[in-house]
Structure formats: structure tokens, C-alpha cells
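Everything below concerns the one structure shown next.
Removed: one protein chain of the complex. Kept in place: all other protein chains.
Let's turn to subunit A:
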Amino acid sequence: MNAAGFPLLSLLTFLPLVGAGIILFVRGEEAVVASNARWTALWTSLITFGLSLILWFQFDKSTADFQFVEQMSWMPEFGLGYHMGVDGISVLFVLLSTALTPLCILSSWEAIQSRVREYMIAFLVLETMMVGMFSSLDVVMFYIFFEGVLIPMFLIIGVWGGARRVYAAYKLFLYTLLGSLLMLLAMLVLWYQAGTTSIPAIFELTIAPSTQMWLFLAFFASFAVKVPMWPVHTWLPDAHVEAPTAGSVILAGVLLKMGAYGFLRFSLPLLPQATEWFAPLIFALSVVAVVYTSLVALAQEDMKKLIAYSSVAHMGIVTIGIFTLNHQGISGAIFQMLSHGVVSGALFLCVGVLYDRVHSREIARYGGVAKIMPSYAMVFMLFTMGSVALPGTAGFPGEFLVIVGAWHANPWVAFGAALGMILGAGYMLYLYRRVVFSKITREDLKALLDLSPREYVTFAPLILLTLWMGIYPSSFLSFFEASVAALVSRHEAAMALPRLAGM
């Protein structure tokens, strides 16, 4: 059946739902329920993560084929079915999702005090949706999970968020939903043309170039909002600012990757001509995103908003990398997605540490934290450096590969992407300076405590990953080496066909 010998991906997807079900049936006093809900959620997510490690060890890196495949037909007359599997591109995102969820639950341990049970349920459902999205090989399933992610996220922001949470939640929901409806249309077209919803089967299609353009735009509407690309990015800062810390971590860590993943899964392999045609547009939007949002980040006065804008800039690098359509660029983009998931997630946790203590995200409220929280200052510094892509941290290999790849596509795009290096250093160091350095002027800051053991446990895996990905990126790059090679050669072959025909 597959390498694991049992339906691993289904288990990974639905185990969190089982956990959520258990929490649902916990009864008793409020404090007991809260404590039980926390522990159940933590153990469920840890077990899920432990199981997902099987993917890490048993994934065959030498092939670009889908692995751990599970297939059942559901409505064969319509071509609908249950189809799961991962290839090199998606496998690490499954792992990223399962790895970040327990950290999020840990980080909300004390921060969330109201409706703990519902909160934990929402997170476990969210995990189900994320893992399902990355491992589904059927467009209908993909669509369901892709949209399903929104529901728990909407609730997490809308219920446990900050002051303007309802506005932010609706903005997130409406923006992403509008794009997705067009994607649904595109998927219906694919379904009609292929007669099946199975993604590997749809890959066999050859789509007429004129149709490709429309399909591309339809997918683009959905993915560009999710990435988010300029100018449909403004939902993100609002969502981040209002979301609770753990919500921001998942939002930045995993949800933003869904759009880019969609480009890699659908746009590139299915619509080669359209991709080539629209690449300059994407480059232009991405370079604008990198420069524009970096500058906007420079002007922010709210820590979370600043990091949110930096995410838009980093995702701009990712979209540049994807549409370079060469090996270095795409590998760099995938690596950047992973590293951004780790680093920006960690940065939001860093903000959360201060927020939990002082209950303010305003940068001017802080200053001189290094004096009383030296360990925190060090951890924050490491992730700041990861974010500015210092070599030796996770941020660098991705950005470097994208710039190398972009140079081949167009040197000016590479230049635009590289401008992000300077501006990125600008806004991150400016943030760090205002929050961590200089003299403590406020009395209440002097009483802050350094990281607690629980916070150490939360940060430790992220620190380890940041350094590991920076110093020895091969162990991650090797996962998608074959898949990216296949993707690139597939694209080149598709582009060569009409040229031959034209001759």
C-alpha cells in the first residue's frame, strides 16, 4: 500500500480531530476542563508529530513520485475519490505543520484563559485542515481543506483576538474567500476536462494555451491573496495584529505557504505557457512587494504589524523564486517558505513573550529589555538574524538560491530581491534596537522575568531548526531535489512542444 504499511497520511490528518473529539466530551469544573483540554491537545499534537517523523525517515528522496499514497474511489461515476500522498514539495510542509502545532499549544498554555476547551479544539481542527491540505491529491479534497483552514482561523482571531478582532477576522475571511471562489471555477473546468479529480491524473492533461490563461488567472486570484502578494496583502497585518500569538505563528508559519504551495502544485505543472506568460507580472508585483512592504515595515509602531509586513516581503522573495522556473530559484523558494515558517513563527513567539508580560505591542512602550532579560535578548537576536538572512541561519540559503535563480531569469529582478536584504536589515535592526537595546526608562519593565522553562522548551526546537537549516541545509534541500528537478524538466518539455510544433 505504501512505505509506512498503514494509512499514515490519513492518520496524521484525522488524529487531531479525534483529540478534538475527546476534548469535546470532557466535563467538570472549568479549571479542570481547561487543564485537561491543554494536556489532551498537547499530547494529541505531540503524537501526531511523532508519527509524522516517519515521513522524515522513510521518505524516498531519490524519486519525484508521490509517496505514502492512499486511494479509494468514492463516486467513481463522477471521478471523485479519496486520494492522498506526498511528494518532495509537500512532505516538509506536512512536517512543518505538525511541528508547529505543539509549539503553538505550548505557547498558549497561560496566555489563553478563557474558553480554553474551544481554543484547543480549534487548533486541533486547524491542524487537520493543514495536514490534509498538504497531503491531498484530489482537487475536491484540496479545495475543502484549503477553505476549511479558514474556519478555525476565523474563530481563533474572532474569538481570542485583540480589540479589532471582528474586523480583522472578517477581512481575512472575505479576502481569501473571494479569491477561492474563482479557484473553485478553475477546478471545475479541470474536472470537466479530465473527467476525474485526482491530481496525478489531471497532470496528464494538455490544456490549450488560451484556456490556460483564464485558469491561471482564476488560480492566481486565490493564491495571490493567500501568499499574500501586493496589492492584496492588507488583510495580513490586520489579521496578525489581532490574532493571539499562536494564531499568528500558524498564520505566518503555515497559512501563508498555502498560496505559494498552490502555485507549485497547480499553476506551474498544469499551465506552463500561462506561467511563462505571466511570470513578468509576478516578478513586478513581487519586487514591488519586497520594496514597498519593507519600507512600510520600517514605519510601523506595532511589533506584530512590523513582522507581518516583513512576512509579505519575504513571501515576495518566494514568489520570485517560484516563477524563475529554474532549479535554483524554485528550490530557494521552497526553502525560503520553510525557513520563513520557522523564523517568522519564532519572531511572533518572541513578541508574544513580551506581550504576555506587559500586554502591549507598541514598540515605543519597550526599550532596554536586554538588561533584565538577557536570554530572551539572545533568542530574539538569533531570530532577527534569521529574518535578515544572515548566512548560517535558516533565512540565508533560500534567499541566496532565489537571488541566484532570479539572476538567470532577469538580473534586475535579482537586484530588486536583493534590495530586500538592505531594507530587511533596516527594519529588523530598528525594531530590535527600540525594543531590546537602550536604557530602561519605564519602571514596570524593570520587574520583567526572563524566559520561563516552558518558554525555553517552546523556543528550543525553533532555535535548533534555525541553526540546522542554516549550517546544514542539505538535509532539507535533498527532500525536494528530485521533485524540483522533475518540475523544471516537465516545464521545459512543455515549453519545447509548441516551439517544435511551430517549426
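Criterion: contacts are C-beta pairs under 8 Å (C-beta built on N, C-alpha and C of every residue); 3 or more make two chains touch, one makes a residue touch a chain; residues count from 1.
Just so we're on the same page, contacts and distances are computed from a predicted model.
J.: So which of "NADH-quinone oxidoreductase subunit L", "Branched chain amino acid ABC transporter substrate-binding protein", "Cytochrome c oxidase assembly protein" or "Cation:proton antiporter" is the UniProt name of the chain that got left out?
T.: From the choices "NADH-quinone oxidoreductase subunit L", "Branched chain amino acid ABC transporter substrate-binding protein", "Cytochrome c oxidase assembly protein" or "Cation:proton antiporter", the unshown chain carries the UniProt name "NADH-quinone oxidoreductase subunit L".
J.: Among A:L347, A:L401 or A:L445, single out the residue that touches the unshown chain.
T.: A:L401
J.: Looking at A:M72, A:L181, A:A284 or A:A299, which makes contact with the chain not pictured?
T.: Of the listed residues, the one touching the omitted chain is A:A299.
J.: From the list A:F203, A:F415 or A:Y456, which touches the chain that is not on show?
T.: Residue touching the absent chain, from the options given: A:F415.
J.: Please identify, in ascending order, the residues of subunit A that touch the omitted chain?
T.: Within subunit A, the residues touching the omitted chain are 171, 174-175, 231-234, 237, 292, 295-296, 298-300, 326-328, 331-332, 368, 370-371, 381, 385, 390-392, 396-397, 400-401, 403-404, 406-408, 411, 414-415, 418-419, 421-422, 425-426, 429-430, 433, 436-439, 471-474, 477-478, 481, 484-485, 488.
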